[in-house]
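Removed from the display is one protein chain of the complex; every other protein chain stays in position.
Right, chain A next:
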Amino acid sequence: MSTAGTNIAMQSPQGAPARQPLLSVRGVKTYYGNIIALKGVDMDVHEGEIVTLIGANGAGKSTLMMTIFGNPRAREGTITYAGQDITRMPTHEIAHLSIAQSPEGRRIFPRMTVFENLQMGAAMHNMAYFDQDLERVCTLFPRLKERLQQRGGTLSGGEQQMLAIARALMSRPKLLLLDEPSLGLAPLIVKQIFEIIKELNEKDGMTIFLVEQNAYHALKLAHRAYVMVTGNITMSGTGKELLENPQVRAAYLEGGHH
């Protein structure tokens, strides 16, 4: 398999090849009982990048994202964030390290209001910035602003996804992990959400790790990308490279968005 992995650092937007990656995953193996889900994954996310992970259903994309957050825990390998080994750290402590996650399936709190959901996002962090952050989130997602007093469960799917991202943003993360933000959404909303992701990266310099099925949009957005097949990373490169790669096109893009 062709891989552009060797000169990854050269392509980071800051152009600082010697820099340590913000998040680095080395030889991570994760099991569900006796079933192996990740078979030794190596991956890096550098500061200021958007990194996308694409792959078919059941490839282990979400598992990798959850493993970074310590649930399930990696049985082998190491995960390092900003120089700190977080492999054995409890999930809630990882969340305190300025990593935020918008988990698969949104997982908002349906009976709590939008405002309370956002409060939960900021609850375990410094509340001093709450008003400021709320303002910012409301600017990013004007629809949420209209619905602050509405219960989470009464929002439409797209709004719930926006709420999930907004809630993750409330903790002022340096690294944002997004699991399938486009899941089950209309193309127009998907476009909107990807634009917001881009804005977060460009304006705020937020590092984003994106797991996606929607390969075309995700690759177009990404600085770098990885392809995962049955628990292994099989390809990596810049988003553009992978978009033009015939194998990727055949497996994930044909019949798609053209």
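Heads up, the rule we're going with is that a contact is a pair of C-beta atoms (placed from the backbone, for glycine too) under 8 Å apart; a residue touches a chain by one contact, two chains touch by 3 or more; residues count from 1.
As a working rule, contacts and distances are computed from a predicted model.
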Undisplayed chain, where the name is taken from the UniProt record, one of "DsbE family thiol:disulfide interchange protein", "Branched-chain amino acid transport system permease protein", "RsbT antagonist protein RsbS" or "SDR family oxidoreductase": "Branched-chain amino acid transport system permease protein"
Of A:46, A:61 or A:167, the one touching the omitted chain in the full complex: A:167
Touching residue (missing chain; options A:39, A:136 or A:151): A:151
Residue ranges of chain A at the interface with the undisplayed chain: 69, 71, 90-93, 95-96, 100-101, 103, 106-113, 115-116, 119-121, 123-125, 143, 147-160, 167, 171, 186, 188-189
